[in-house]
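Of the protein chains in this complex, one is absent; all others appear in place.
Up next, chain A:
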């Protein structure tokens, strides 16, 4: 990993490269595990990513300690907020936890993500998509991000969790503010961190009350389930863990799903033959969506920490090194996928990293598949002569959760 260009990942993060990072990924893959000038080690080859995903020396606990920014109020700065920070550090959301804690928390969430509950959201999701399209029925142009993709996942997860409908609007605002919380870049930005901490505190307060209410009068929803169920080994989930979990479910499924829908429509409009085929045969949707998760994944990379020296392909990843698992580069590795840069829903073997892999494989994958399928099949069926108002569209800043800031479509009509 020595003679490689150590600035490639910095270039990946540069917003100028957001519309098309794939040539950079190809250069990174020349060294499937590459050390960058700042000490970060980037895995971009399929086999390397896979090995590291499964390696117990690779930790997901790479979140810096929680830290409320100073407020000037001594009681808050010296007592209340440090206490909140200590609790936050001890009860991180399980996406940032390693075994054994991770397993118990994840198991309890999976127990609530029942097949019946998730599949029960299918019809509801289709109805929500139809409502969004109804609202735009008179328009000849609309923004897929704002008019459909952005509101959908928040409404779906709120209904699944059991957030009262009248409070949903607050969740939409929180979700928008917190969307950046999973973006590794945001940890370095002071204002963003301050704003996120404030929002976290607000949701946490709201959740604490809602959980109390669910315990008092449990309903058939995930939050009631999480608040009342007892795991045979771990017992009942503590309130701070429950709050962290609920917030994780809200933000992990937000911009990711938005990106799948918008990247999906963008890709389909760049491949009009595939768009036509989907319209003619909605049964193609699952193939289209799996290929989207490979070809234009919503999550380009996740970060990790090397807990011990890890020998790899003749070199050693040093202990303590920050790691980047560049899923989107592995998804285009020619050593794993034939003609990787071609969008081909019919490819036979499509074992992509769109939902990650191993212990942290996406909990919400079945729900995300339902939402993306509802949105993309409805768009294919109902938009008449859709075309892109701008290509490439403007992108949000995030290089990990990468997706268009808006996706303006011009249409003849909505059927």
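Points to keep in mind about this one:
Just so it is clear, a residue touches a chain if its C-beta (ideal position, glycine included) is under 8 Å from a C-beta of that chain, and two chains touch if they have at least 3 such contacts; residues count from 1.
The working rule: contacts and distances are computed from a predicted model.
The protein name that UniProt records for the chain not on display, among "Ferredoxin", "Acyl carrier protein AcpXL", "HEAT repeat protein" or "Dipeptide/oligopeptide/nickel ABC transporter ATP-binding protein", is "Ferredoxin". Across A:13, A:27, A:76 or A:107, the single residue that touches the chain missing here is A:107. Touch with the chain that is not drawn comes from one residue among A:93, A:253 or A:357, which is A:357. Of the candidate positions A:254, A:271, A:287 or A:402, contact with the unshown chain belongs to A:287. Within the complete assembly, residues 107, 110, 115-116, 118-119, 283, 286-287, 290, 349-351, 355, 357, 361, 365-366, 369 of chain A touch the chain that is not shown.
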